[in-house]
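Structure in structure tokens, see below.
FYI, not all chains are in this one, though none of them got moved.
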Amino acid sequence: MDITIEQAELISSAARKKAQEIGVPMNIAIVDAGANLKAFHRMDNAWLGSIDIAIRKAKTARLFDMESGDLGKLSQPEEPLYGIEVTNGGLVSFPGGIPLKNTAGEIVGAIGVSGGTVQQDREVALTGAGAFV
Amino acid sequence: MDITIEQAELISSAARKKAQEIGVPMNIAIVDAGANLKAFHRMDNAWLGSIDIAIRKAKTARLFDMESGDLGKLSQPEEPLYGIEVTNGGLVSFPGGIPLKNTAGEIVGAIGVSGGTVQQDREVALTGAGAFV
Amino acid sequence: MDITIEQAELISSAARKKAQEIGVPMNIAIVDAGANLKAFHRMDNAWLGSIDIAIRKAKTARLFDMESGDLGKLSQPEEPLYGIEVTNGGLVSFPGGIPLKNTAGEIVGAIGVSGGTVQQDREVALTGAGAFV
């Protein structure tokens, strides 16, 4: 099972609608079960630097099947995964990357959002993930 | 002037519709005036290797304000730009990347398509570019 | 709107004059609205290692529309953006990168300065940015 482009579009649309509601232009990336890019949208006036971060958040979430922010708790100085960011061509270990689960509970991809505070990014990503049915 | 996400969506939709008509799943990337990624869609079953190619085709078309295939004519052995592919972090010099012009004739971005033969890729890219109004 | 080469020259000249006043040879980079390099000058005897840093500071400031040093406050261990430096091909998150705003208040590029202490770098960058009219 893998995510379809229709599903990716629904997820991304829900995320963008949320971003508009909170008034923060976002970059939104969705990767598939293989952690390969499936869809990407940069809202007008979203940070250019967040293109790369949104994609890496989504990849990070699928590469380790956990929220990117949860990886971040393990990658601080003195923590078990300190320095993991430099692997895999560059990971992002702060919030905004969320695994996507289908109704059977299988992880079939991930969403990554970047453009606001990490709390805003995560909120928008959760809204997108919640639209996955 | 820069391309908007709404315009990018229209262009991408037109391209995907064309890809469905010819029965070839495609990767479709759109970059803005600064050659930064604006939108990306991978149709179901499109080649994974074409994700990177679609994005690079779009970038190549905007970086040199010409079709990626036109650059390819100049980059053959013994031709003036032989070897140009290794610059800019990797260019793609075969067809499928097309500059996007607004109604004022300004180039404000580019579309890159990859997933079929280069003729099919170019046809789909032209259809997308033609939807830009 | 984008920065012109004439504006970039004025900004760079003002920055270099300031660098001479404080007696520290600097590398000075200016990027445009798309975060692409517009102008670069390395003063005689400026650190070779600062070529790359000056360019990355300018890019960082435009990629996130904030001073590079402000990003640095957020990227310390335990802070929200810890590890962000590995994204976008390598960011610089200490002072010396400043967004460039035109008279309409639009950010149309950024200046990055490297060669002295970060305080000196920032002082020179601010002088350059202040010459933008």
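Labels for the chains are A, B and C, by order of writing; each one numbers its residues from 1.
FYI, a contact is a pair of C-beta atoms (placed from the backbone, for glycine too) under 8 Å apart; a residue touches a chain by one contact, two chains touch by 3 or more.
None of the values given here were measured: they were computed from a predicted structure.
Asker: Since all chains share one sequence and 3 are shown, how many copies form the whole assembly?
Answerer: 4
The definition used in the following text is that only the chains that are shown with their structure count from here on.
Asker: So which chain is the furthest away from subunit B, centre to centre on CA atoms?
Answerer: Farthest from subunit B by mean C-alpha position: C.
Asker: How many degrees of rotation bring the Cα atoms of subunit A onto the matching Cα atoms of subunit C, given to the nearest 5?
Answerer: 90
Asker: Note whether the interface between subunit B and subunit C is symmetric in residue numbering, meaning over half of all numbers used appear on both sides, and answer same or different.
Answerer: Copies use mostly the same positions to touch.
Asker: What's the distance between the Cα centroids of subunit A and subunit B, rounded to whole Å?
Answerer: About 25 Å separates the centre of subunit A from that of subunit B.
Asker: As a quick test, compute the distance in whole Å between the mean CA positions of subunit A and subunit C.
Answerer: 29
Asker: Just curious, how far off is subunit C from subunit B if you go by their C-alpha centres, in Å?
Answerer: Roughly 32 Å, centre to centre.
Asker: So which bits of subunit B are touching at least two other chains?
Answerer: 32, 34, 36, in rising order.
Asker: Where on subunit A is subunit C touching in the complex?
Answerer: 47-50, 52-53, 56, 72, 75-77, 85-86, 90-95, 117-118
Asker: Quick one: which bits of subunit B touch subunit A in the complex? Just the residue numbers, please.
Answerer: My answer: residues 4-5, 8-9, 32, 34, 36-44, 48, 51.
Asker: Under the definition above, what is the set of subunit C residues touching subunit B in their complex?
Answerer: Where subunit C meets subunit B, its residues are 32-36.
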